[in-house]
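So the structure is just underneath, and the comments pick up after that.
As you look at this complex, bear in mind that one protein chain is not there, while each of the others sits in place.
By letter and in written order, the chains are A, B and C; residue numbering begins at 1 in each of them.
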Amino acid sequence: MKKTGIGIIGTGFMGLSHALAYRAAAAILPGEVIPELIAVADIDKAAAENAARRFGFRRATDDWQSLINDPEIDVISITTPNRFHLEQALAAIQAGKHVHCEKPIAPNSDDARIMTLAAEAQGVITQVGFNYLKNPMIKLARTMIDSGELGDIVSFRGIHAEDFMASPLTPWSWRLDPAGGAGAVADLGSHIVAMARYLLGPVVAVQADLETVIKQRPILSGAQGLRKVEVDDIARLTVEFARGCKGSIEASWVATGRNMQLGFEVYGTLGALHFTQERFNELHYYNTDTAGGQRGFRKIEAGPQHAPYGAFCPAPGHQLGFNDLKTIEIAEFLRAVAGQPVSGPDFREAWEIQKIIDTAIRSSREQRWLTL
Amino acid sequence: MKKTGIGIIGTGFMGLSHALAYRAAAAILPGEVIPELIAVADIDKAAAENAARRFGFRRATDDWQSLINDPEIDVISITTPNRFHLEQALAAIQAGKHVHCEKPIAPNSDDARIMTLAAEAQGVITQVGFNYLKNPMIKLARTMIDSGELGDIVSFRGIHAEDFMASPLTPWSWRLDPAGGAGAVADLGSHIVAMARYLLGPVVAVQADLETVIKQRPILSGAQGLRKVEVDDIARLTVEFARGCKGSIEASWVATGRNMQLGFEVYGTLGALHFTQERFNELHYYNTDTAGGQRGFRKIEAGPQHAPYGAFCPAPGHQLGFNDLKTIEIAEFLRAVAGQPVSGPDFREAWEIQKIIDTAIRSSREQRWLTL
Amino acid sequence: MKKTGIGIIGTGFMGLSHALAYRAAAAILPGEVIPELIAVADIDKAAAENAARRFGFRRATDDWQSLINDPEIDVISITTPNRFHLEQALAAIQAGKHVHCEKPIAPNSDDARIMTLAAEAQGVITQVGFNYLKNPMIKLARTMIDSGELGDIVSFRGIHAEDFMASPLTPWSWRLDPAGGAGAVADLGSHIVAMARYLLGPVVAVQADLETVIKQRPILSGAQGLRKVEVDDIARLTVEFARGCKGSIEASWVATGRNMQLGFEVYGTLGALHFTQERFNELHYYNTDTAGGQRGFRKIEAGPQHAPYGAFCPAPGHQLGFNDLKTIEIAEFLRAVAGQPVSGPDFREAWEIQKIIDTAIRSSREQRWLTL
Partner (left out) sequence: MKKTGIGIIGTGFMGLSHALAYRAAAAILPGEVIPELIAVADIDKAAAENAARRFGFRRATDDWQSLINDPEIDVISITTPNRFHLEQALAAIQAGKHVHCEKPIAPNSDDARIMTLAAEAQGVITQVGFNYLKNPMIKLARTMIDSGELGDIVSFRGIHAEDFMASPLTPWSWRLDPAGGAGAVADLGSHIVAMARYLLGPVVAVQADLETVIKQRPILSGAQGLRKVEVDDIARLTVEFARGCKGSIEASWVATGRNMQLGFEVYGTLGALHFTQERFNELHYYNTDTAGGQRGFRKIEAGPQHAPYGAFCPAPGHQLGFNDLKTIEIAEFLRAVAGQPVSGPDFREAWEIQKIIDTAIRSSREQRWLTL
């Protein structure tokens, strides 16, 4: 049993989610590793102090570099806006820390490549926060696909749509900063691209159309001035997988009424799956083995037979929540840090995902299919 | 009250559906027109006789031209495979008959143009069987969009997927004959394209990818020989509407487990709709007017407030069936024949739809965006 | 092929539904019988004439007795308010007519007994309009139960709830007339009781609680005066089946927001079913044979494998509507009249159902379990 010192950079949505997950992880995956909550960094020192107190970290700082150099810290979570990821990750890697970085790991695949190669050269463990992959029902989906239960896969249809940018009155923010990368295709599209790869493997070609629906936004909430939006609000991709089938992928953050429409359909010659994160404790499965008049999509509910659900609850149907998915992610990362196999997605996988995003952006500009 | 003589060419799925609908139409739209069921034609004379007896037509023939020349017949329904539509429709138009033609009206937009111009020159009423548009809930959707309740429309996501060609063992058939036009994009895609136009208006540009998933099929069920498949099994389109927004459209007849996944999502700045023909007596509507903590998609169930539902049943929630949609379509056609306004879709509209299909085929070959 | 003369008494909701169904039945069940639409009777002669014209009946009358004595009429549908059923049915039976009577056939089981015994003595065919039983998915449910696929049945949970009497402003009407029988328990409860018997067989004991929620209603819409309501708005029953299991049954016509919540759940030791008329082209089936981690309720969609769906449409997923259920009912009745086996429910079955309703009323008064 080994203690692992934890530091977190950033105290926004994801910073707090990480803090919760590090606390919970010990209880879920006992014995192998004990996370010790050492320090939180945020440029807003009060925010750092507040988070440290709330989540039980020992120290707070407004200097993320001091956290990286902290000898008590073994593992660093980077939850800052995308454009800071490269510098912070490289510094952490340089210091020999294992690094968890929120997605997308970089504004572009060049940065992602640098980060990946640095981490691999240094031999540190990495992880990227595509937390939805950690859902036991997604693992079940992949197992069913890999086992051949669906036959040959012939089609994929994926989407990640939310509505947090749907109102033209929602002001400009760091998510719209082109220095941080693309818009919806990077922020949300990366999740469904990650899921497509997790389920069906590498993508070899992309055709995409990216669109900025709301051309200008208020500089600040309620303010007079408008600022031009340079990133996409909606992206529509057609992709080709190395395994031979194709699929469509959409990303939108202007889908009024949608809070979490991250979903997919996978069709094979012998069966099919459909799933939506809106009801993520369910996976719908159709197979052609059933007698003709009794066929139909079956609603499988998450339960202890779908590891690691049982670590949270011994009874089926009780349901995991979003934070539990993050806990699974962190627990698997900590297990990898402790010497267990890496379950990923690691920096290299995130780089692959980023390549698809970059190719989509280029395809949209050039209005044609591009190979990866 | 005027009697209208009816003739039907073809006795397959759609031939029988038309026969049922002509019988039922009188009861639904009383007073304006009384359909008289005169004759049925089929190259298989026994099939024609059987249909005539079953549905109460006076005569059966294996000679469709005799039916066209029958002076008792005012209206002709063409329900034969697509490649016969041109010849039969032109003959009927020439004879001064009003023509209902099943979709897609032609293998390509050139034929559709010829048919359209001939009908307009002759001044006959035309209709094309995009029956799903006749659902009162689709009319409600369009009314809501037109009224501005959804604000500015920003995105469309449509699909028509079924699985009747999903098995590689399903043999070659006339639907796969390239002389009859394209594959899934024409057979199913035309329905969702028609719906997209009905809801959001003209399409001005298309980018598409068409794919033949099952490259060869048995010549006949259970037979040894294989025949090459030249038409698409799956089509994925990105479209741009004249009103300024874009959308994605998919068509697939290899979507294992799907019997009738004809659906759409429409997003606007103030609201959204989603719908699937799998539960076509429901329309789901979200609006941003509602108080924050009580927002959500609302399941509107069809009822007498959604005309012409009330002509079928005075109580809500009892539900229309597929044949009722066909009855509405035929009743509206007969009303137009009797001098009421044309509700469509007529040949010209079907030509517009066909142009989009043709453009999609060409876009897929040329791998680029094309304008209409 | 034999012609069968049809007469209908009543032109309300059900009168029109019958007229539509007699028209459609010929097309659905060809060859055995040809219904000839002879006459319609209604105390409002204009309504009778209007219905006759609209549905193609030859004659209209305001004298239902003349219709009963009409020698061209073989079959009579009684669709008047419940309190007229006894007199009209006895007269029709006396005249040797086959009788279809809307449900509930009588205000009480004494009348139902008299009607049943009279029909059986006369040897005429009878049918009662529990149309929801004619849904192919309900037939599928019964087949699955009978085949033992669900194992031993251990529990039933049924409901029929609508909201057409939910508003306290909805005025008094014939449905509230105690001379016509009970309230929601008879009007809606009889449907779910009929379904319970159809699926699971005889009921041997009942415990019930009937409640009048809205104690007084306007005499007429918008009028000043109030009239006391003497029948139930909600009924809650516990029943025991002869096969050994028990169940709960609810009926309510004050269930705000519910248009057609006619539903059931059936649980067995090996499987389960759930169903709602709100989506009546679907049956949900769970079985314990499936591998543990893949179990779930399966959504079976209606298709040609579920006879007589195929008579309406050769392709699955297109869906039947409410009027199609009525058409199946009428077609089966006409087939029985033509000498085919009776599929029911006939007067005797309706009498059995009425006994359960009567026992429920008495149980509620006496506040205890009663055996049938």
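Everything below uses one rule, namely that a contact is a pair of C-beta atoms (placed from the backbone, for glycine too) under 8 Å apart; a residue touches a chain by one contact, two chains touch by 3 or more.
Treat the numbers as computed from the prediction; the structure is a model and nothing was measured.
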Given B:P71, B:G222 or B:G293, the one touching the chain that is not displayed: B:G293
Identified contact with the non-displayed chain, of C:Q94, C:T143 or C:S167: C:S167
Touch with the omitted chain, as defined above, among B:F57, B:W253, B:Y267 or B:Y285: B:Y285
Candidate in contact with the missing chain, chosen from C:Q94, C:T143, C:S173 or C:T269: C:T269
Chain B residues that touch the omitted chain in the full complex: 140, 144, 282, 284-285, 290, 292-301, 303, 305-306
Hidden partner chain, residues of chain A it touches: 13, 17, 19-20, 23-24, 26-27, 30-31, 50, 53-56, 162, 164, 258-260, 277-280, 301, 303, 312-324
Those residues of chain C which, in the complete complex, touch the missing chain: 150, 154-155, 157, 159, 166-168, 207, 209, 211, 213, 233-234, 236, 238, 245-246, 248, 250, 252, 254-258, 265, 267-272, 286, 288, 295-297, 367-369
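Convention: only the chains that are shown with their structure count from here on.
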Farthest chain (mean CA position) relative to chain A: C
Innermost chain, taking as reference the mean of every protein Cα atom displayed: B
Distance between chain centroids, defined by C-alpha means - chain A, chain B (Å): 41
Between chain C and chain B, distance of the C-alpha-averaged centres to the nearest whole Å: 35
Chain A and chain C: spacing of chain centres that average the CA atoms, whole Å: 53
Multi-partner residues of chain B (at least 2 other chains): 258
